[in-house]
Structures are given as C-alpha cells and as structure tokens.
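Every protein chain except one is present and positioned as in the full complex.
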Amino acid sequence: MMKRKICIVITARPSYSRVKTVLQAIDAHDDLELLLVVAASALLPRYGSAVNYMERDGFKVAAKVFNVLEGENLTAAAKTTGIGILELSTVFENLKPDIVVTVADRFETMATAVAASYMNIPLAHIQGGEVTGNIDEKVRHAITKLSDYHFVASEDAKSRVIKLGEQPDMVFNTGCPSIDLALDIKNIKHLSFNPYEKYGGVGSEPDLSEGYLVVMQHPVTTEYKESRAHIELTLKAVNRINKPTLWFWPNVDAGADGTSTGIRAFREHFELPQVHFFKNMEGQDFLELLQCSSCLIGNSSVGIRECAYLGVPVVNIGTRQNRRLRGENVLDVPYDETKIKEAIELQLFNPKNQKSSVYGNGDSGKKIADILADIEFRFHKTITY
Amino acid sequence: MMKRKICIVITARPSYSRVKTVLQAIDAHDDLELLLVVAASALLPRYGSAVNYMERDGFKVAAKVFNVLEGENLTAAAKTTGIGILELSTVFENLKPDIVVTVADRFETMATAVAASYMNIPLAHIQGGEVTGNIDEKVRHAITKLSDYHFVASEDAKSRVIKLGEQPDMVFNTGCPSIDLALDIKNIKHLSFNPYEKYGGVGSEPDLSEGYLVVMQHPVTTEYKESRAHIELTLKAVNRINKPTLWFWPNVDAGADGTSTGIRAFREHFELPQVHFFKNMEGQDFLELLQCSSCLIGNSSVGIRECAYLGVPVVNIGTRQNRRLRGENVLDVPYDETKIKEAIELQLFNPKNQKSSVYGNGDSGKKIADILADIEFRFHKTITY
Amino acid sequence: MMKRKICIVITARPSYSRVKTVLQAIDAHDDLELLLVVAASALLPRYGSAVNYMERDGFKVAAKVFNVLEGENLTAAAKTTGIGILELSTVFENLKPDIVVTVADRFETMATAVAASYMNIPLAHIQGGEVTGNIDEKVRHAITKLSDYHFVASEDAKSRVIKLGEQPDMVFNTGCPSIDLALDIKNIKHLSFNPYEKYGGVGSEPDLSEGYLVVMQHPVTTEYKESRAHIELTLKAVNRINKPTLWFWPNVDAGADGTSTGIRAFREHFELPQVHFFKNMEGQDFLELLQCSSCLIGNSSVGIRECAYLGVPVVNIGTRQNRRLRGENVLDVPYDETKIKEAIELQLFNPKNQKSSVYGNGDSGKKIADILADIEFRFHKTITY
Partner (left out) sequence: MMKRKICIVITARPSYSRVKTVLQAIDAHDDLELLLVVAASALLPRYGSAVNYMERDGFKVAAKVFNVLEGENLTAAAKTTGIGILELSTVFENLKPDIVVTVADRFETMATAVAASYMNIPLAHIQGGEVTGNIDEKVRHAITKLSDYHFVASEDAKSRVIKLGEQPDMVFNTGCPSIDLALDIKNIKHLSFNPYEKYGGVGSEPDLSEGYLVVMQHPVTTEYKESRAHIELTLKAVNRINKPTLWFWPNVDAGADGTSTGIRAFREHFELPQVHFFKNMEGQDFLELLQCSSCLIGNSSVGIRECAYLGVPVVNIGTRQNRRLRGENVLDVPYDETKIKEAIELQLFNPKNQKSSVYGNGDSGKKIADILADIEFRFHKTITY
C-alpha cells in the first residue's frame, strides 16, 4: 500500500516544540510518510533557526519557504502571509501531499490553511478551539472553518470547535502534543545541563543552584505599539526582584522589534547583574529548565499548558493568554511593574502547585498520527447548522 | 467632523451588482466617504470589465489591483489570493480606511479579509452566514470569523453567524442589497431595451417577444475538472428545448476555462440557432431581462435571491446553491441532460411563481450605509462561547 | 563524476521550438543532467500548452511555475516578471543547478536571469546580441549583461555581445538551434500530415495542394494599444488575397488580447472562406508546413531565421523584426493593408529564394551541450572596458 503523504508546515520555533512528537509519530508510522516544510521565522537566525534543531533531531526537510517580509508594522504581517500562499501553493503542487497539517494560530499559519483549502487538499488543524482574545483568535477560528479535521487539546476546545459548526466526528481531543515532551522530565529535580555552555547567549551567568526565574514575553499583536513599554515594565520588575533569571527573546511578530529594542536599550543602561539572555533552546531542555525553575514570568502559552502539567508556578502578564483554560499554578497580572513584582514574590513563596492533566497525558503525538493514518480523505464540507 | 472612510473591495462582476446600492448609499451619505477598490476579474475584459460599469455609474475608483494569475487549476486560485494580499495591504496602507468592507464569498475576497484583519482595520462582511456546500462555504465562514461586523441577507443567515460565535449586536439582517435593484423593475412587463444592440455578444439573435430562457452557469470549484462536461449537459438540454435563449459567460474561477472551452467547442460543432451569448450586462438591465424571461437556468445565486423576489421560475442545476434558502420558484436538478430538459419544460408550463421578501425589501443599501456611519470601531473581538 | 545539472527555463511555445535540440543534446550527453523548468505561457491552454509537447517529446519536467498575471496592460507584464522571480528563486534553491540557461528575450525571461544571477548561479543566455528595436531589445541586452556565457546565433550577434563588454572567450557563435529542426525537412516537397486532423483549430478547411499562405503575427509591446488595429490590416489584406491560409494565434504578451479580440471580431463579421486558425503546432510540423508553403506573413522571427535557411518567401510586417539580419527571402512592409497585399502578391510570383546558412548549419544543439559540459563555472564577471 502507498504510504499517506502527510505534509506539516512549521513556521516558528514554538510550533516546532509543540508538535515535535507528532512529527516523530508520523515518521515512525508504517502507513505514513512525513513531508516536513519549514517556513517563515523557523528559518531565520534572528529567531533561533528552529530548522537546525529539526535537522539535528533527524527530520528531513522537504522544502524551505522564506516568506518573512521585514518591516516593523502590521502590513508586513499581511504581506508575509500573501507571500506564504504564493510559495506554499507551489510547494504543495510539487509535493502532492494527501493531507496538509497546520499548527496553532500564528498569522503565517493562515497561509498554509488558505493554500491547502483552495487547492482541495484535505486540511488538518492542530490546536483549534481555544480562546485568547487577540488577532490570533480571529486567525485560529478562521482556520477552523477552513479545516477538515481538528486535533484539539482539551474538552473545552473540542466543544468550541463543534459549536463552530464542525462535524463532531471530525473533532478529536488528542490533548496537546507539547505535553508529550514533558512526560520524560516531570520527575527531574536538578538541571542535567549547563544552559550557558550549551546555548551561549549574552549577559551575566548567575548561579542557578538555589532556584531561578524564567522570563518569556512576546509582543501582543493588537498592542504592538506598546510592546516596548510592556517589556520595560517586566524588565524593571525583574530587576527589582534581583534573583537569577534566564530570559528568552521574543518571536517574530508585529511588535517584536519593539520588544527587542526595549531589551537592548535596557541592557545598555542597566547592569542586570543576575540576568542571562537566550535566543532559543531545544524544546526538551527548555521544559527541563522550567521543571527546575521557581517561576515562569511573561505571557507564553507554555505557562498555561506545560507548566500546568508540571506544576510550575507562573506569573502571566497582560492579555495574551486571556480566557485560555488554566490550572491553579497561574497568577494573572496586568501591565504594572509593581503588580508583576508582587506576583513574582508571591509565587516564590508558594510550594509547587498541583499538577493537572487538562491538556493531555503525554501521548498526543501518537494519537494524532494514528488518526491521520486512519481518517477518510475529504476536502469538502458544510456547516452543521 | 471628518467623514468615515469606507473602503469596499469589488473583485467580480456579480459582486458589483450585488452591492451597487450600498456603494450609492455610502456615496450619498453625509458622514461617509467611499473608497472603491476594484480588483481581480472585475478589471478583466474576459469577464466583462465590471470596472467600466462602475465608472459609467459615476463611481470614482480609488485603486485598481490586478491579481488574477492565469492557469487552469486550483493553484492559480491560491496564488491569486496571495498576490491579492500583497497588493491590498499596500492599498490599505495608502488609503488608510476606517473600515474595510468585503463582499460575499469568492476565493479572492479572502485576500481582502486577511489583509484588513492583519492590519487591525475593522472589517465588515456583506452576505455571511449562508450555506452552499462548496469551497465558497469554507471561505465564507472563515471570513465571518475574521470580520468584526456582519451584514447578512436573511434571518436564517443571521442566526447562523451568531451560532458561529459572533456577538449578536454585531450581526445586522439588512436583507440582500441585490434586491434593491429589483425594486424598480418588479412591475415591468416588456423589455425596454434591445439586448443585442446594447450588449453585442455573439451567436444568433432570436426573437424575444414570445418569451425566452436565460442561462447562467458557473463552474463549481470542487468539481472543476468536470466543468466542461457539466456545461455540455446544459448546452445539449437547452439545444433540445430550442427556444430563444440568452446565455451568459461564466466568472473567472478554477474551472472557468473548462466551461468556456465547452461552450466554444459546442458552438463550433452545433448550430444553436436560437442562442445568443453575452459576456456581461449591467445589473439593472440583467434584472429586467430576468423579470421578462420565462425561466432562468443554471446555478447562479440570482436565481435564489432576485428571482425569488421577482417570482421568476428557475431551474437550478447541481450543487452550487445547495442548502441556500429558496422560494417556490426554484426547481432543483442534478447534472443530467434529460432532467434539465424536463425541468425547463415544467417551468415553462408554470405560471409566474409567488414572490417572497425573505431576502429583503429593497432598502438594504441604505440600511448598511446608516449602520456603517453609526457603528463603533473595533478590530479586536473574542468568540462568544 | 557527478553530472552537471543544467537548468533550462522555458516560458513560451516558440522558445521551446527554438531550443528543443538543445534539450535533446543535453539529455543525451553523458556528463549533463537536464532540469527542465516550464513556466508562464508555456503552461497555459490559451497559448497552446507547450508543456504537453515537451512531455510527449519525452522530456521530464522538473518544475512548473505558474506566473502569468492576467490583465490587458503592461503592468501585468511587469508583475508576471516579479512573480516569476519569487517562484523561480524557490525552484533554483530546491533544484540546485550548476548552470541556469535562459532563452531569447521575452519579458518573462528576465525573471530567470535576475533570479539566477542574484543567487550566484552561473547563467547562460541563448540568442543574445540581436537587434529588433522594441522592448524585447532592452530586455535582451540587459540579460546579456546579467549572463556569464552567451550562445549567439550569428557572427553579427557575436560581435555585438563582445561590444557590450563581454569577454570574447565567453561568447560562442553556435548558430540558432531552431535551424537544427529544419535540417530534416529541408528537402520535403509535400506535407506529410493533414494539419486539420492533427491540430484541430477552427474555421474553414481550404485545399492546400496548390499552395497556401501561413500567417503568424504577434503584438508589439511598444505598440500594444494598436495591436487590434494592426491585426485587422493583415486580416483585410489576407482576405483580399483570398488564397488558402493557415493562421496562428499570437503569444501571450501585453497586447495579445487586442490581437485575439481583433481576430475574433473579424471572424464574427466576415466569412474568411479560405482561412483556418490554429492555436499551436509542434515545431517540426510547423517547419514542414513552412517548407511547403508559398509565403509566410506576419512578424515572427521564424521568417527571419528558419525561412532564410529553408528559402521560404516572407512578408515581414511592421517593426518587430527591425534590424535583424535577414536573407533575400524577406520583403518588409509597414502596417498598411494595400502594401501588405501587394507584397504577398509579389512573393507569390517569386521563385523560392536562395537559402542561407547565416543562422547556422543544423548542429547548434549539440554545440551548446558540448560547451555546457566543458565550460568553467563562474558567476562573477567584470566589463571588458
């Protein structure tokens, strides 16, 4: 029997971490052939060249698509999507996949969804049905309406996708595959690697043995003009806490330059004696880093998902994760220097929170691959009501 | 007070007919400035150069966007959308509209929706919430999820948009503005113009005084490989009926070349002594033509909407209008030469059907303009459940 | 030893005819691997789907690039080139050719030249150094300046490329490979096939046994607004001659729609009892058709090259072939109905003209392949003065 050709398009570093176990499970599946397409910021050194990690992890890249248009504005995001459609349609025409899989809700993922659905290629979407309240949400639900199959991360998301008029038997709650990576490290107590040696980065190199903070704060698309102001509040709060801190640069996005400039300018003027900056980290190491940390600060979805599963305390800043289902490990704060500082202090006093399996049990990748092998092809659907 | 800048993007001849009264009402409104952008097939002679009608009707064109990529395949449709996003984002950046309005559900309208929503420009959608069962439906509901305001054509559509998770107070049942055009001609009994003289076209010029058929059949995106076979069935059926017939060329679409080739090849081999072919017709004249006709044949939405309002009998072929709310004037048939022929014969015996106002009362354009003048701007929303 | 990967990009039907023997010679060469990329109008049914002939001739297509933007204007030509660069750069990145070969001087060939030279891939150009006096000439010489190797068709062209500052040892007068195809048929006296049966087309089917005319007239880019007027003059002149005539549709180009519309409109109004229209013809058959014809009319370069070699009389209309080296077989006339008619009559009285080998001896394809196998790679050059 011919193997089914499953084409997954990865456009950013965090998406790779999220679906790495899906790629592995497809690659390992007897009835499936993985066609991995790497695009957008996943190819760019400024954003950690996720493609290098994929290749090091043993994945063969079927095609690379450079489509990020430079420009510190929203127009560039629209154009990046337009170029993505132009390029991906050529890629799909050449690769002739049986199914295309698009991941999450970043603006560039719309390019994958439009190209595949216009070309009558069955389209599967990982991680639809969630609620966040920014441009990502428009994109996410629009992709749901373009998709034929839905791999969602929670019951909450499943019910929302069905309410959106999708056939219930095409909506699969597989849990979130990012949790799969956490499975192996959930009992680790001490870091098994030296992050400074392994990942370089810049800044001081504080001693991590007595606990440390991790910061990961992305710009919010609808607030991109404030991205510099927002990051400065977090920088000031963290500076006042003055504990060992590992800080990660933001994703490419409208506003990323504001965030980056904010960090760079702050570093020129303040010493930040306990802060080290990283551009990127392999997903597995990053999870281990979180597992061993005292608290995660910022607005990354990793705080909502993986940290729930691991029970790591989180200070979640601002609107980016609004209305996402969360565990008791999360404290929400607005953009306010003092409130950020106080929430960090509070979390540092907390014991490790209770763990939750609301986002899955660590076998999502395998579940998704099995469904992809089994599903009946279609690219034509109608709303259920 | 500054006038609100309302940018409407028209990408095809039928969309212009549909929203002409909206354009007029915006243009006439004291608080609104119309920015008319003409794109895609609305600019192309092959598809009737709708732009010429717009200019003749007195509208000023703010920008033209050539984005139709040639190629008899679905890839070209995807690429046309990609180029549309690239170009429209530049147009929006220069025009700086307060709101962008996108019309209906053709594949290229997605370009308008993506560009506007990624650029944080409030987006209004005319004619969401309907059900047809082809790629248009994926596109239509995806556009609903990208849009901030919804001008729908029926109560049925309104309830569907709300079910899709849109805030009820942002969903306005204004009726379908295409009906507005029919208002003036609903009592006409005889054609007030000679269509051969006014619109040229090719083929024989049968006498229309004893009644005539009108044919308008578009390719169906999900069946584009069959488009030539489908049109040939209709050609054969109409040829067997052998009554005076006015036939309209199809829209640009994946498959349009198949339809066009089918018609051209048929004409080379058969005489078609009672058929005349038109490339296009001004909306108002087309409605008058329908009003005075014995029957409309094909798969155009005009059969569902305007013909319901006017009470013109319709033979609706195939899947394109599936599940669209329809009046009693419509007989549905599959792609089958004999069944098409029999349905035409049946309709020719029918008296004119009862009229229905399910798609509005002829004041949709004004309603939409008033709401656009009044509405609070937003480009940021969240699903209601 | 690794075979050298030679990537040739074909963008139009006539270019394929021109370089077919080059493709064959590369394919047959022990040290070369042919990577055939088919793009632009060579993929489109409206222009004869040259790609089908390539595949039927046994060539494997490495990639297809759809990049023709519709629109009856020059802007579309520019955009077609822009899209071509976007797409071809991805193709080159994936195919990783050792050399890229670009053919002739159509506007889309600039896309090949820009993509390859910007990507530091050695670039060879077939058919530089000629003079015609329209936009093609700007493009042709600009491509010469981007190219590293030059395969020219005559001594005249060779000296011109060298004057343009190219190193003499990188300029090879191989003759024109289109002549190679004529080699086999130069002694044929009677058509070996029935063109109506083999190629279909439309119009009457005049008896060809007593001789016939062939017409091939393309729009001229710098005169595209007059393209319809120009073709009508030829139509009228040919109609007055009223001899059996085989007429070929034009290439895609700004203005092609004017030419096509002109032909279509004329056919609606005049009977043309002796004219048959073809969309396309395989190169070899077309040459045989010319060889057996009484006269070629129009502005095709085939009249200048192949007809010189074959000794077929030619009426060359207008400016398109200005200043191209020509044999005694050519009569030049302006856009003037009467002068066209008179020149045709004059040629019909002429005996077949003397043949000339100014454009080569029928072994150009092999010469070019041998040089490509032997040449030292470079992509970096400087002007010689």
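Going by the order they are written in, the chains are A, B and C; count residues from 1 in each one.
Heads up, the rule we're going with is that contacts are C-beta pairs under 8 Å (C-beta built on N, C-alpha and C of every residue); 3 or more make two chains touch, one makes a residue touch a chain.
What you see is a predicted model; the values in this text were computed from it and never measured.
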item	value
Contacting the left-out chain in the complete assembly, out of C:198, C:240 or C:323	C:323
Touching the absent chain when the full complex is considered, from C:142, C:202 or C:241	C:142
From B:83, B:100 or B:344, residue that would touch the chain that is not displayed	B:83
Of C:117, C:227, C:293 or C:347, the one touching the omitted chain in the full complex	C:117
Listed residues C:61, C:131 or C:183, member touching the removed chain	C:131
Interface with the undisplayed chain - residues on chain B	63-65, 83, 86-87, 90-91, 93-94
On chain C, residues whose C-beta touches the chain left out of the figure	74-75, 77-79, 81-86, 88-90, 92-93, 107, 110-111, 114-115, 117-120, 131-135, 137-139, 141-146, 160, 163-165, 221-222, 322-323, 379-383, 385
Missing-chain contacts mapped onto chain A	43-46, 66-73, 75-76, 79, 83, 202, 257, 261, 268
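Quick note on the criterion: only the chains that are shown with their structure count from here on.
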item	value
Copies chain C and chain A - interface residue numbers shared by over half, same or different	same
Chain B and chain C: spacing of chain centres that average the CA atoms, whole Å	41
Between chain A and chain C, centroid-to-centroid distance (C-alpha), Å	52
Junction residues of chain A - those touching two or more other chains	83, 86, 90, 93
